[in-house]
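Shown next, in structure tokens, is the structure this report addresses.
A single protein chain has been omitted from the complex, and every remaining protein chain is retained in its original position.
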Amino acid sequence: MAITVKFFARLREEVGRADDVVAFEPGLSVTDVWRSATHGRAMPESLLVAVNMAYARGDVELRDGDEVAFFPPVTGG
Amino acid sequence: MAITVKFFARLREEVGRADDVVAFEPGLSVTDVWRSATHGRAMPESLLVAVNMAYARGDVELRDGDEVAFFPPVTGG
Amino acid sequence: MQVQIRAEPFDPHAEMGRYQAGLQSRGAMGAAASFIGMLRDHNEGAAVREMQLEHYPGMTEKHLLDICSAAMSRWPLIDCLVLHRTGRIRIGETIVLVATWAAHRGDAMDACRFIIEDLKLRAPFWKKERLEGSERWVEKNTSGYSL
Partner (left out) sequence: MQVQIRAEPFDPHAEMGRYQAGLQSRGAMGAAASFIGMLRDHNEGAAVREMQLEHYPGMTEKHLLDICSAAMSRWPLIDCLVLHRTGRIRIGETIVLVATWAAHRGDAMDACRFIIEDLKLRAPFWKKERLEGSERWVEKNTSGYSL
């Protein structure tokens, strides 16, 4: 099983892809997923995180099958 | 010459007319015009006054040809 | 800047769209705000059948223009529009439309609110409600919030 990873906007361009998959293992946090999917890139200070389409913090522990999204500050409206 | 007097809404109904004319004399105030046009009726506490279509106070001294309007609190919008 | 007293029903959405389409500085407009007031079928505990709306021809137009001018000088507005009904008004019909245009949202929304609040407080209009079998003058405007 696995964690689905998504990148949006400037972050998608910087990381070089919109989607990724990270292998699930018990105790995996959002921060772990970021490190794994970006090969250790520093987490931007203004980074926003959503787990299963709801805003979440970096220390959230994930469950198998979760969708984790990383994106910059939003600029809609 | 004269002062034109107007009454609106509930006040028009109570006074029994929409328009009136009061003879001008030097020193005439808005309050004088009210007394003259209403035959001494008490001035309602919430009464609003306009002179030449701009809000005014009761002690304003009038000039010949002025239009004085009396009306209750406004309820537009 | 436009202010009109209307004796006949109007569609506030179509009026706002038409007015906006006629504005020159389209590229400068980032925000529009509007308020629409409509006749409800209940007011202060009584069922309302319809309403008669009276104004002070001349002063009302002048006062609405003054309110709009005050808003235009207080906020960096591109334009504003006020349409207000008079005469016999039926349930659901629009009583007033206030619309503002600006580069930025805060200015448009603050100015729109300022105009409708000042209009409610000071513009010479008077409402007489026709209830079931009786009539009454509306005594004063309320704060605009449900109790």
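Chains here go by letter, A, B and C, matching the order in which they are written, and residues are numbered from 1 within each.
Throughout what follows, a residue touches a chain if its C-beta (ideal position, glycine included) is under 8 Å from a C-beta of that chain, and two chains touch if they have at least 3 such contacts.
All values reported here derive from a predicted model rather than from experimental measurement.
The hidden chain, counted over the whole complex, makes contact with A, C.
Checked against the hidden chain, the listed residues C:R6, C:K62 or C:R113 yield one contact partner: C:R113. Residue-wise, the contact with the chain that is not shown comes from C:I36, picked out of C:I5, C:I36, C:L65 or C:L121.
Panel shows subunit C; residues 11-14, 16-17, 20, 26-42, 76, 91-92, 102-109, 112-113, 116, 120, 142-146 of it touch the chain omitted from the view.
Take subunit A: the residues that touch the chain left off the picture are 6, 8-10, 50, 53-55, 69, 71-77.
FYI, only the chains that are shown with their structure count from here on.
Per-chain CA centroids place subunit A at a distance of 72 Å from subunit B. Inter-chain spacing, taken between the CA centroids of subunit A and subunit C, is 48 Å.
Rounded to whole angstrom, the centroid-to-centroid distance between subunit B and subunit C, based on C-alpha atoms, equals 26 Å. Residue positions of subunit B touching 2 or more other chains: there are none.
Not a single residue in subunit C touches at least two other chains.
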